[in-house]
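So that we are looking at the same thing, I have put the structure below in structure tokens.
Not every chain is included here, but those present sit where they belong.
A and B label the chains in the order they appear, each numbered from 1.
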Amino acid sequence: IGEIQRFLRDDGTVKVSRSVKETARHIRRARDELAKRLGRQPHINELAEELGMDPAEVVFTQDAMRAPASIHETVFE
Amino acid sequence: MSATRNVMRLEFSSRSENESFARVAVAAFVAQLDPTVEELTEIKTAVSEAVTNAIIHGYGDREGMVSITCTLEGDVVEIMIDDQGVGIEDIELARQPMYTSRPDLERSGMGFTIMENFVDKVEITSRPRQGTRVRLVKRLKSRTTSEH
């Protein structure tokens, strides 16, 4: 998480699309680790807590910059 | 979260750029009930399918407004997606897996089937030339196991 914060703080000109892409990767990793540790699907609050993020922000970052074309991919990911 | 109803309503131009915004807005609202990440993905996917239909089929080349009403009550999420587009002539036919009226757009005809798989109830109300309402209901089954 420190890494994400450093990334976000570094440069006032970082585009949201780029930062979201980076953070989304951290979220995916945290979700997988949490699922493994808990032995079940994590709840959004658990994941948010793990990441030190607001749950709604986690939702935003997972999805906000996704192109409409990839709608069907979300089903099978 | 209190147990009383919490309501939000969303309205936006029927553009494909707005699909991810609509999906995120609904998911961010539902996140209050602390669903699993998986349940949230299911809800987002179902909403996406209904919103895409409103944009592509309902309005086509025209631009209109799509509206979404979402209600949280206890562990039940109700989502209505409305358009004032062309409407559906034969709802039974439209619901059939693989049926699409637009094979030219490389549509798979699986939108309603996906919705039915991801939420507990899918109701379609439509009138030709008046518009379409899709009502999705999902109970968050996992909710009680979350406290520990």
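Criterion: a contact is a pair of C-beta atoms (placed from the backbone, for glycine too) under 8 Å apart; a residue touches a chain by one contact, two chains touch by 3 or more.
Every value quoted in this text rests on a predicted model; they were computed, and no experiment measured them.
The complete complex stored in this file has its protein chains present as A x1, B x2.
In the analysis below, only the chains that are shown with their structure count from here on.
The residues of subunit A lying in touch with subunit B in their complex are 31, 41-47, 55-56, 58-60, 63-68, 71-72, 74-75.
By the touch rule above, subunit B contacts subunit A in their complex via residues 16-17, 19-21, 23-24, 27-28, 31-32, 34-41, 44-45, 48-49, 52, 108, 114, 142, 146.
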